[in-house]
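With one protein chain withheld, the remaining protein chains of the complex are depicted in position.
Chain lettering (A, B and C) follows the sequence in which the chains are written, and residue indices restart at 1 in each chain.
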Amino acid sequence: MPTPFQTKRLVEFSDTDMAGIMHFSAYFRYMEAAEHELLRSFGLSVYTEIDGAAVSFPRVAASCNYSSPVRCENVLDIDVSIKRVGTKSVTYVFRFAHQGRDVATGEMTSVCCRVIHGQPPVSMPIPDSFAQKLREMVGA
Amino acid sequence: MPTPFQTKRLVEFSDTDMAGIMHFSAYFRYMEAAEHELLRSFGLSVYTEIDGAAVSFPRVAASCNYSSPVRCENVLDIDVSIKRVGTKSVTYVFRFAHQGRDVATGEMTSVCCRVIHGQPPVSMPIPDSFAQKLREMVGA
Amino acid sequence: MPTPFQTKRLVEFSDTDMAGIMHFSAYFRYMEAAEHELLRSFGLSVYTEIDGAAVSFPRVAASCNYSSPVRCENVLDIDVSIKRVGTKSVTYVFRFAHQGRDVATGEMTSVCCRVIHGQPPVSMPIPDSFAQKLREMVGA
Partner (left out) sequence: MPTPFQTKRLVEFSDTDMAGIMHFSAYFRYMEAAEHELLRSFGLSVYTEIDGAAVSFPRVAASCNYSSPVRCENVLDIDVSIKRVGTKSVTYVFRFAHQGRDVATGEMTSVCCRVIHGQPPVSMPIPDSFAQKLREMVGA
């Protein structure tokens, strides 16, 4: 059973709202940043040139469930695991905890796309260089 | 069958990303703004004083599915309907379209809470003034 | 003496922070949105194709002075005027007020650039179609 990728993130003042807690939408940026950090740990980038075309991973789905509020300067422990790697898509699962207590869980499905600026992204099979690394983490 | 609440929103430059499209996380802010606009249309506010305590609606769940990318200065048509009103929570459904074509659908569950600054929000029954208005829209 | 361009904007919940007021960085997004709305009122766009190249207006300077805090659901009156149009740059001045009281003033200098994706923007003279409209507003 592969180990989840682990990272940390400090909740910034600008991510809080007038209820005194982190705004729910910030979790989606934190998930994306953790996804990209995972890719970098593989030597990959979320926006890369492959065979002369820009390859990126726009989302088709994103969700988050919140169980406990977090506050400014809380340090979140983030576990990233991979639920599924399809031909063209990857589904990541995120677990956020603060001081050992779960605070949120998220899921995000990204589709591999050729991106030509000014045109809609076109889905494509995940390049082997990515797919192999991602598959090794499935079930993490 | 109640009519959904309808609003519009122009995609701003700062909501785009280097792939040339609106960033997926911006939809969550757009959903929240549409939710609050719906509450204002009822004469309500998302952050209000009731019987001497601040009452607000933090989220317990949020999700979005994306079917087509949108770009800077696209005007999105947003339909907000209410799927369910519980004793303490409301579930909203959002439909985003651009020029008659669906581009995303979202869902968000907010829980009515008493908010005392510096303490965790405490869930409470939705006040009658809110509940009555929200229930009239169920199934919209 | 030309009249400033006028627009309004409601302070959204996601733009507030834990101090209960609008976060100072949100003003910069509001300035940009007002700048783009001014350009649209001229029939122009902030990101446009001219002679086969993308033309945009990255900033070289931005500043804001804050005199009074604003809160969620406050409606801001925004006046945009143009201080100077150079060969390649435009300087905008913004005045934010709430219920007749000044709350902030900002300034932003944008430089006309040819933007080729993946390369640094290259400054260029403001196209005549833009320059003429902008000059009519100088001193507004």
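Operating definition for what follows: a residue touches a chain if its C-beta (ideal position, glycine included) is under 8 Å from a C-beta of that chain, and two chains touch if they have at least 3 such contacts.
Nothing here was measured: the structure is a model prediction, and the numbers come from that model.
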Q: Return the single residue from A:46, A:76 or A:90 that touches the missing chain.
A: A:46
Q: Name, in rising order, the residues on chain C that touch the hidden chain in the full complex.
A: 18-21, 24-25, 28-29, 32, 47, 56, 58-69, 115, 117-118, 120-121
Q: Spell out the interface residues on chain A facing the chain that's missing from view.
A: 12-14, 29, 32-33, 36, 40, 45-47, 72-73, 117
Q: Would you write out the residues of chain B that touch the absent chain, in ascending order?
A: 13-14, 16-18, 20-21, 23, 25, 54, 71-72, 117
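Basically, only the chains that are shown with their structure count from here on.
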Q | Copy pair chain B, chain C: interface residue numbering same or different (half cut) | A | same
Q. Quick one: chain A and chain B, Cα centre-to-centre, how many Å?
A. 23
Q. So how far apart, in whole Å, are chain B and chain C when each is placed at the average of its C-alpha atoms?
A. 28
Q) Do you know which chain C residues sit against two or more other chains? A) 13-14, 72, 117
